[in-house]
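First the structure, then my questions, so here it is.
Left out: one protein chain. Kept in place: all the others.
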Amino acid sequence: MSEKILLKGNEAIAIAAIRCGCDGYFGYPITPQSEILETLSEMNPEKDTGMIVLQAESEVAAINMLYGGAGCGKKVMTSSSSPGISLMTEGISYIAGAELPCVIVDVMRGGPGLGTIQPAQSDYFQIVKGGGHGDYHTITLAPASVQEMNDFVNLSFELAFKYKTPVVILADGVIGQMMEKVELSPIKPRWTDEEIIKLHGDWASTGKTPNRKRNIVTSLDLDPHRQELFNKKLQSKYSEIERNEIRYESLLCDDAEYLVAAYGLSARVSQKAMELARDEGIKIGLIRPITLFPYPYEAIERLVPQMKGILTVEMSAGQMVEDVSLAVRGAIPLYFHGRTGGMLPSPEDIASVIKSIATGNYNPENFPGHNKVWLK
Amino acid sequence: MAVRGAIEVETELCKGCGVCVVSCPSETIAMSKQVNGKGYNYMYMAHPEKCTGCVNCAVVCPDTVITVYRVKI
Partner (left out) sequence: MDITDIIKPENKVYGKSRLLLDKVMHFCPGCSHGTIHKIIAETIDELDIQEQVIGISPVGCAVLAYDYIDIDWQEAAHGRAPALATAIKRLYPDKYVFTYQGDGDLASIGTGEIIHTCNRGDNVTIIFVNNAIYGMTGGQMAPTTLEGMKTATTPKGRSYISSGFPMKITEMLAILPGVVYATRQSVDTPAAERKAKKAVIKAFKCQKLKKGTSFIEFVSTCSSGWKMTPTEANTWMRENMFPVFPPGDVKDETGF
């Protein structure tokens, strides 16, 4: 029988990590996600599963511990929040370049700079578009509930090992802090060394045995020809991910004439706004990208012909809206409503944006936060 | 009992740094006037009869191009 307990989003991440057979967590405290490290330290999984939990001296060290652990073929993860993720970005680039599997949780807070400890979604560009130097992507999953915080940990490890790539769970301070009932994941034992080799190949640096050549984990190749070939290989991997791993949720789109595109917490708030607008007779649907890379461009594109307009809602000054724009390609008017600095979009504000669009009275000056329109 | 030594040098891999020459206690080795394929003056046994097989030259060689042999006579 499945267990269901009340948990904070951050706690769910920690518990899911232990239950899915994670080998090591390396993290550094930062609000609003410190409960992940705290919960793991409290639960001390080393005594039960052997999972290592270590408070690193910095986010820079933490991400490089991930590189080391992942380079041994182990299931390793870290978590941080926006300023900490900025510090980790160098390491994420190296991990992508060395083709290592690992899971990184970003519980976003407002920026730029030290910004605020309040929730935001303003790391979209940084995470979804690569963030660090070089041409790379991280698979990015955007949970909108505590249940998804739980579920995405195991899914992230599966994707990370399938594609040998870093996977980011891109949450925000609200999802991290709020409490909901969660059905816990089944308990999986940690992989043995033999299982890792059987499941994922003998590529990790665990000590050179006589039956194979030495394994080298590196992102360096000084030969331009080979380096370009490697980049082509990376890009074809990303294309494969785009073919296989797009996930999204669409709500009430069948009869919709208007569409809201939002992820994470913004999608939850938009769902409530959709109900308010539908109460007033506006036929509106919602599309919630679950994977931000790979992005569900085609899912949006397919809906465009039936729509009179599309509104993107984010807790940023307008980041995901650029991807929505790539799907819309100027075919219909594109609107944006965003809140920043720890302010949250409200269902009422979103509903009145929708209403003004549907009635032809849209004026960006009338709404709080960041509002824009690109007419077709 | 005396010892006699000899060295084998991978001449083409020698970079001619000369660190071995100053490490040789018996003044056996020297840098050649000729150059190898890389353009380096390589080391060689200028006075083979002096070699004791002490391995000093091989120990300090950064490129490990020297193999040392020794016999008791």
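Should a chain be cited, it is by its letter among A and B, assigned in written order, with residues numbered from 1 in that chain.
Assume contacts are C-beta pairs under 8 Å (C-beta built on N, C-alpha and C of every residue); 3 or more make two chains touch, one makes a residue touch a chain.
Please read all numbers here as calculations on a predicted model, not as lab measurements.
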Residue of A:I187, A:I216 or A:L229 in touch with the missing chain, whole complex considered: A:I216
Residue of A:T31, A:T206 or A:N231 touching the missing chain in the full complex: A:T206
Residue among A:L7, A:L40 or A:V76 that touches the chain left out of view: A:V76
Absent chain, residues of chain A that touch it: 23-24, 26, 52, 54, 56-58, 60-62, 64-69, 71-72, 74, 76, 90-91, 94, 98, 205-210, 214-220
Contact footprint on chain B, counting only the chain that is left out: 4-6, 8, 13, 15-19, 21-23, 40, 45, 48, 53-56, 58-64, 66-71, 73
